[in-house]
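Read the structure below first, then the notes.
Missing here: one protein chain of the complex. Every other protein chain is in place.
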Amino acid sequence: MDRPVISFLTDFGPESAPAICRGVMLSIARDAQIVDISHSIRKFAIRDGAYLLWSTVPWLPVAVHVAVVDPGVGTARRPIAIRVQRGDILVGPDNGVLVPAAAALGGATEARAIENRELMLPRISRTFHGRDVFAPVAAHLAMGSPFERVGPVVGLDSLVDLVFPAPSIRDGGLEATVAYVDGFGNIRIHATSDDLAAALGGVDLGRLLNVEFPAEDGGPPAVERAAWASTFGDRPPGAALLYEDSSGLLALAENQGDAARRLGIQGGRRVRIHSASS
Amino acid sequence: MDRPVISFLTDFGPESAPAICRGVMLSIARDAQIVDISHSIRKFAIRDGAYLLWSTVPWLPVAVHVAVVDPGVGTARRPIAIRVQRGDILVGPDNGVLVPAAAALGGATEARAIENRELMLPRISRTFHGRDVFAPVAAHLAMGSPFERVGPVVGLDSLVDLVFPAPSIRDGGLEATVAYVDGFGNIRIHATSDDLAAALGGVDLGRLLNVEFPAEDGGPPAVERAAWASTFGDRPPGAALLYEDSSGLLALAENQGDAARRLGIQGGRRVRIHSASS
Partner (left out) sequence: MDRPVISFLTDFGPESAPAICRGVMLSIARDAQIVDISHSIRKFAIRDGAYLLWSTVPWLPVAVHVAVVDPGVGTARRPIAIRVQRGDILVGPDNGVLVPAAAALGGATEARAIENRELMLPRISRTFHGRDVFAPVAAHLAMGSPFERVGPVVGLDSLVDLVFPAPSIRDGGLEATVAYVDGFGNIRIHATSDDLAAALGGVDLGRLLNVEFPAEDGGPPAVERAAWASTFGDRPPGAALLYEDSSGLLALAENQGDAARRLGIQGGRRVRIHSASS
């Protein structure tokens, strides 16, 4: 039998909490291959965790994926497990962190509330469900414990979802939302190159675009003039480019620079893209 | 046979030193499951390393645990291996980093000075015993090399121990010491909720407490008013809480904030907790 794979994403940081969870997993699934996705999510940033999980899981083998970004630990928010079309199982709090990843794996086929105490550690703390609930349940599932044992079915419609505003066409341009700012300062935008082409009536390599981030307080917007490019190497160092990133999203970047820091952009900001000649 | 497990904690940081040690381990124990606990310990902070090792190893499977926080590398400090009640072996410098973890695993049953050159790399550098001594010795032990081969027995009483001051009751309050400040800024205090209840004559959820950190230079103390809570979710964002953490210690935190940074607290600070109504 192949070694079971468990992927693991948290906002626990570089200290021992991820290792404690890995220890719990390995105590149950001794031979598991644990793939750490990231433990550097901004703390409590559910949306960032959802984005990174969504963008990563399609590239992993079929696995149990555990994601713990959980500001509500110890409150009434449900722990859930979601089975998806591809055969994976997602495990984590029902706060939106899992739902986009389920879609990326072909869509959810069944969700269950995690309630079976036999799959958890004997003592459940109020502050560390990663260790006491999510890690042991994931390890039991990775070892082949039936999905049905987790707990009762919950309606897929009842799952908490953090819907990103859909991109729209307005005034001959594209309006969308910043999905994520990565560690290089590249601004990932929740829209595709097809969306952009539809808004602008096509877009050719090298075309100059105005990318405008309206200020949230009504002040002046942050504005960048960027060329539509297929790769960083198409632009000189320091130049701005808009490109289709490796997840298929639009991204605004500065070649060998940090566009997000310079422009002061964080996830959730609205963005408008027009042709610079219009 | 199950794959041997080796846990690994250092202050080596995010560069290649941990990988070099992992390479040495895998060259000897090709099939080992290496569990990185953390390599982000503040450099030379033996006490932080001892705390993280103590709080982590009970959750790992029986293993060889290697901990290298070693400001004295190259000096006369002994390399040691400690066998514990649960069956684990701890490997590292004899500077206090291992002893609390031994206690957490049921207590030490035997300690040996690491002296057998056959278990080390052929050439021992003066500055990198993690690579040349601790990693290969741990890997040989993980592969089943007899504990006795490591070197001569040393008295358990002779091991260097960093004793934390015990908590005490004074003036109707609890006096204790900060054991550790975690990456979220939560202040872990070396005392239990039972100690607190004994000092205050019981403590109910929601009770307001004065938490005071006397200044080390005689200046004004840092003071926080916190509610006794069972979880972060019991308090609004920005509010302070005192709770029993997932290791069973008292902890002072700010919900979705960084209490340690705001109050300027580091490990080793004394702390006094009184009822806010007294």
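We call the chains A and B, going by the order they appear; numbering starts again at 1 in every chain.
Rule of thumb we're sticking to: a residue touches a chain if its C-beta (ideal position, glycine included) is under 8 Å from a C-beta of that chain, and two chains touch if they have at least 3 such contacts.
The structure presented is a predicted model; accordingly, all values stated were derived computationally and were not measured.
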Touching residue (missing chain; options B:Phe8, B:Phe128, B:Trp228 or B:Tyr243): B:Phe128
From A:Ile37, A:Val66 or A:Leu159, residue that would touch the chain that is not displayed: A:Ile37
Identified contact with the non-displayed chain, of B:Gly74, B:Pro152 or B:Pro237: B:Gly74
Subunit B residues that touch the omitted chain in the full complex: 13-16, 19-24, 26-27, 30-31, 43-44, 71-75, 125-128, 131-132
Those residues of subunit A which, in the complete complex, touch the missing chain: 2-3, 5, 7, 9, 33, 35-40, 52, 55-57, 59-61, 182-184, 230-234, 243, 245-246, 256
